[in-house]
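Would you mind keeping the following structure in view while I ask a few things?
The other protein chains are all here in position, but one chain of the complex has been omitted.
Letters A, B and C mark the chains as written, and numbering starts fresh at 1 in each.
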């Protein structure tokens, strides 16, 4: 039951409607009884009851589908797992993820990110091909642990919104895609390491990263993408000098 | 009509001066202290190559309060560099798996920092010992 | 999907490795070196009188091992600082990339050459 003495929380939301607005500007909404809501629930309440034209992406509501990333009080967060009760009192500011083009309100362009994921051969290239009849590969818990955290990435792009180097260079492969690259390069079943490494030797590859490290701090799934990028900086650097010794 | 016109917000030019990136900028600047100390040594090498008088002037400089203050500042900055350097270290290497689970990065940082302290200490002790 | 949009191999690894080597060296021995050359030696604490004497210093710089140590420490420390300064200036958009490189990597390269020249001049 909604509490009769319910508190009202003010949300300042960055709005943008292409073709109508020349530039984004803030709109303000008051949501009653919101103290136990997540930011997502507050946005849904606004959309359902106050302004149906407010646009944002969401689906799972349980911090696993990666749809609902946005800047909340200036920090990249998942709206569904950020609760108003945990934010400092006063108006809450909600903006689309930093460093991405805004398509509408809180909806940003995701196509570039998807292309990056596709560019790094995100699938197993088996070391020793096996048929299904031959059964599963063996992989010890230690071998699993070597790449497990990188496989937990939900593609929410919060790390991109935090990374200033991605802000400077939108072509930078970036932390999330590098986490995926390392997920496969670190897998004991895989033999595609060199091929993947060869995609990131350029300035738009790992060399745009200056080890700011904030990508790992904002990651909601403890993926540690900074590790994926910087570990591959080391790999790429060694490859720079050792490539001549490599036999193809 | 049917065209999306994404809006690109201009990125602020001074992000590096603002939280949370300020700490990163300070960390990077600590690298200047390393080079600064290299410059002090370079000056010594140059003085040495110019003969005994020049070297004596350099030694007098080292003994001056200005130099002591400068070195105190350099030491502080380099210590900050040591601290942050080993904070990034675990990011630049593959996960260390002990048993079933990766070693915590904090542990790697701590061990490496202690090791570095030991290196510097050993250098000092050996120098003092050899010189004696 | 088509192959990855690969851009040309960057030459950053050269600077990055020099930066890394300098960073590691300074992290391991920097504080110790500063203590010795900045405090113990000039103040004569724990060290004999002649430690900073011209002859003693010259002997060190004429010894091949000493030469190497001086070269490695001074050059790598400069390369370390150069890389960090370059990236920060780039973050600050302080100027065109080429200019920034000259002011950072350029200085480190000149200093490296000068150290070699001086060490050779000092002789063996």
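Heads up, the rule we're going with is that a contact is a pair of C-beta atoms (placed from the backbone, for glycine too) under 8 Å apart; a residue touches a chain by one contact, two chains touch by 3 or more.
In the analysis below, contacts and distances are computed from a predicted model.
For the omitted chain of this complex, the UniProt record lists the protein as "Fumarate reductase flavoprotein subunit", which is one of "ABC transporter permease", "Sarcosine oxidase subunit beta", "Fumarate reductase flavoprotein subunit" or "Binding-protein-dependent transport systems inner membrane component". The missing chain, though absent from the display, is touched by one residue of A:73, A:93, A:155 or A:169; that residue is A:155. Among A:71, A:84, A:107 or A:206, only A:107 touches the chain left out of the display.
By the touch criterion stated above, the residues of chain A touching the omitted chain are 1, 17-20, 36, 38, 41, 47-49, 51-53, 55-67, 81, 83, 103-105, 107, 110-111, 114, 117-118, 122-124, 126, 130, 132-133, 135-141, 143-144, 147-148, 151-152, 154-155, 180, 184, 187, 189-190.
Quick note on the criterion: only the chains that are shown with their structure count from here on.
Rounded to a whole number, the gap between the C-alpha centres of chain A and chain C is 38 angstrom. Taking each chain's centre as the mean of its C-alpha atoms, chain B lies 12 Å from chain C. As a whole-number value, the distance joining the C-alpha centres of chain A and chain B reads 31 Å. Shown for chain A are the residues in touch with two or more other chains, namely 164, 168, 210, 233. Residue positions 15-16, 28 of chain B each touch two or more of the other chains. Contacts from chain B toward chain A in the complex involve residues 4-9, 11, 15-16, 20-21, 24, 28, 88, 90-95, 97, 99-102, 105.
Across the complex, chain B meets chain C through its residues 13, 15-16, 25, 28-42, 44-46, 48-49, 52, 55-56, 59, 62-63, 67-68, 70-72, 74-75, 78-79, 81-82, 85-86, 115-117, 119-124, 127-128, 131-132. On chain C, the positions that touch chain B within their shared complex are 19, 22-24, 26-43, 46-48, 51-52, 54, 57-58, 61, 70, 73-78, 80-85, 87-88, 91-93, 108, 111, 114-115, 118-119, 121-122.
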